[in-house]
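Below you will find the structure I want to go over with you.
Excluded from the complex is one protein chain; the other protein chains are retained at their positions.
We call the chains A and B, going by the order they appear; numbering starts again at 1 in every chain.
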Amino acid sequence: MRLGFSFDPDRCFGCLGCVAACANANGTPEDLFWRRVHKLPPEPGSSRTVYLSMACNHCDAAPCAQACPAGALTKRPDGVVQHHPEACIGCRCCQMACPYEAPQWDAARGVISKCGLCHDRLDQGREPACVETCFAGALRLLRLEDGAAGGGTEAAGLIHLPEAGPMLRIASGPPGAFPPALPLPWERP
Amino acid sequence: MSPRPAFASHLPLVFFTWAMLAAAGLALGAALGGPPWLTRPALALVIAGGAASFLHLGRKARAHRSLRGLGHSWISREALLSALFGAALAARAAGAGLAWPAALFGLALAWAIVRLYALEAQPFWRAWPNALAPLVVVVALGAAAGRRFPVLLAIGALDLLLVALRRRLHRAAWPGLAAAFPALGGAVEAGFAPRVLATVAALGFGFAGRTAAATGCLAAALLLDRFTFYAAARQHAPSARIAELKAMRIAAGR
Partner (left out) sequence: MRLPNVHYSVCPHNCWPVNCGLRVEVEDGRLCALAGNPHHDFSRGRLCVKGQASGEIQRSPHRLTRPMKRAGARGAGAWEPITWDEALDTIAARMRANRDGGRPQANAVYHSHGNIVQRVNWKVLTPRFANLVGATLWDGNFPCWYDVGLAQALTGYWGLHDPVETGAHAAALVNWAQDPAASQANMVPYLLQVRDRGGEVVTIDPRVTQTAALSTWHLRPRLGSDVWLANGVAAVMLREGLVDEAAMARMGDGFEAYRAHVLALEPRLAARECELDLKDLERLAALYGQGSPLCTNLTRGALGKHWNGVQMVRAVLCLVALGGHIGVRGGGVVWGEAVDWNPSLQAQDRAPATPAHPNNFNAIDAALDSGAIDTLLVVGGNPLSQWPNLNRLRAQLARVPLVVVNDLFLNHTARQADLVLPATSWLEELGLRASNSRIYLMDQALPPLGESREASWWMDRLARRLGVEDYFPWPDKEACLDACLASAACAGASVAELRRRPEGMPAHVAGVPYADHRFQTPTGRFAFFSAQAETLGLPPLPTPEEAPEGARRSPGLLARFPLQLVSERRNTHFHSFHDSHRLVPTLRSLEPEPLLHVHPRDGAARGVADGDLAELFNDRGTARVRVEWTTEMAAGQVGLNDGWPELNLLTSSLCPVAPAVTAVMGLGGQPAYQNALVQLRKVAP
């Protein structure tokens, strides 16, 4: 069993409800957000503004857990990549290793914190706070059996997705909903 | 949510990695038959670098936990190798021990640093002209400090080739990000000329037998490398890529 998020950019309208729901449910400190929403304004002449809401993608082969020297990041059987603040030494190596800017630096406490997929709520049979509040139904909980690939496009282009196996599925909308993949710098002509 | 590179200040890490790599170069030089005064500066660098790394931690009291990830984390391995390297240098400075253990630990530490930064999330760092640069400079430092001019000449040539490749990489990578992070791009671009000068000067001093000057030039080259390495971190993180895409769309709208 692996857990993660599925996100539909054709439905998300950038209301920031998920960002605030996460902060509210998890009691994160001021100015520290585990979930962020990015906005890409439209091509001139188009009306397609694209919003991307992302927290942690709870990757199969989580680069943060691999990099962590202190054993503060572990992968649970349900796939959640859990951060243990009491074990964290505040070296910030997970921030360097994460492709998705998931770990957030809590300067006041000298440790990292990040999205834990609201695993306490999951244990109570509820959904993560961000999923529960999404008016558009753009953000959903993803549950995949081991071995299943899940629908949607994995490499959505806007995000560079390495072999870490991020548990994020971008629902494929109509053509043009998401910009095409950016080539890596030395791949450009 | 405004786009910004994920970390603004890496100065402690710049200093830490520079100090460890420079020390590894000096230790290699000592093993290659360099002058006896190399060991103490190497040890001082390791201690200073270690202190910087320690002070950089958010929870210093838990620093001992940094060895828990030896099975998977190159940071844990770097921590262990730093300690072993320091111990070997200390033994040598105290009069006991040979030069080669310290040099080998130093090279192993340099390799750990190379592997540590070869992160999936950092394609720019992973690109081999960037990734292998520290090793090349460490060997060059060793050759300069060890008074092996032919080796220095060969490695110096390789170093200059890598600098040229890095500059091409940077120029290919930067146009998109220049709109979003112009100051960084400008700083990196400006750093290439002094970098080339440092290696060429080192070669000159090495040819003239001025060991300390040659070593000093390469240490300066290494420091420049560390600054540009962090500044040029081509974060493929979403905020940077979106900033780039946004800049392209904005430019099209002008």
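In this text, a residue touches a chain if its C-beta (ideal position, glycine included) is under 8 Å from a C-beta of that chain, and two chains touch if they have at least 3 such contacts.
Everything numeric in this text was worked out from a predicted model, so none of it was measured.
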Contact list for the unshown chain, restricted to visible chains
A, B
The missing chain sits against subunit A at residues 11, 13-17, 19-21, 23-25, 30-31, 33, 41-44, 46-51, 132-137
What is the set of subunit B residues that contact the non-displayed chain in the whole complex?
1-2, 249-251, 253-254
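The rule we apply is simple: only the chains that are shown with their structure count from here on.
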Subunit A and subunit B, separation of their C-alpha mean positions in angstrom
31
Could you list, by residue number, the parts of subunit A that touch subunit B in their complex?
33, 36-44, 52, 54, 63, 65-72, 87-93, 95-101, 105, 109-111, 158-160, 162-164, 179, 182, 184-186, 188
Over in the complex, which subunit B residues touch subunit A? Could you list them?
1, 3, 6-7, 56-59, 62-63, 65-69, 72-76, 79, 116-117, 119-124, 127, 168-169, 172-174, 176, 234, 236-239, 241-242, 244-246, 249-250, 252-253
